[in-house]
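This structure is in structure tokens; I'll ask about it shortly.
Just one protein chain is left out here, and the rest sit where they should.
Right after this comes chain A.
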């Protein structure tokens, strides 16, 4: 085949690859700009300070959903982070030589991608049904369960990046293993673990499906985690599907806040990890 033709085919194919990259970026900007455009007009003080007004009435806000969402996320973090970090520690440190650690880490990798709504159904059957009512705790538990495998895997990865000689140096001073882990290994891997935690929090902040039948929703302001509690994502779902223009606007406002938070957290996490592991 003549060389010129092959060169042309090559250029065309590579140009097509360039177009695919544009395609991906196009959607990212399309979505972000669209959320910004619709959401920005909904960002008013009343969105944050008022509770929902009856449909059609002016001046309602989503204070209940912001507070509820924050509480559920904190609860999830308190469950997911300690379990994830300690579990990851076992896999990277004590359990390194056992086969079971490989099994757990593979399982965690799979569980990271398992449908979130399945976790919601699981928590419904094991918490909500026996207790007889939806609750903020159940929402926190379901998001916490989603966090565990993510945090566990990043912790494991970050800990195994710490050079083994560092641990040996500490062992040589006569330190027991737990002290070596806490004072040497954790210190070295802190940035990485923190980044993993930030990314995991960012991920669960956007989850709606598991909250639909765990924390459910609440049109009133509540900080009682024993009761159904409002969350931004479930409110967005309900408001966007509803018939009122007012609701749609507020849903866009809530979407904007969530998107900005998540993009900011994700980018911050990435910069943090790049800085730490570049040099």
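Criterion: contacts are C-beta pairs under 8 Å (C-beta built on N, C-alpha and C of every residue); 3 or more make two chains touch, one makes a residue touch a chain; residues count from 1.
Basically, contacts and distances are computed from a predicted model.
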| item | value |
| --- | --- |
| Protein name as given in UniProt for the chain not displayed, "Small ribosomal subunit protein bS6", "Glycolate oxidase iron-sulfur subunit", "Phosphate transport system permease protein" or "Pyruvate dehydrogenase complex E1 component subunit beta" | "Phosphate transport system permease protein" |
| Per the touch definition above, residue among A:121, A:194 or A:219 touching the missing chain | A:121 |
| Residues belonging to chain A that touch the chain removed from view | 3, 6-7, 9-11, 13-14, 16-21, 23-25, 27-28, 31-32, 34-35, 38, 82-84, 86-91, 93-95, 101, 103-104, 106-111, 113-119, 121-122, 124-126, 145, 148-149, 152, 176-179, 181, 202-203, 205-209, 212-213, 216, 233, 236-237, 240-241, 248, 251-252, 255, 258-259, 262-263, 266-267, 270 |
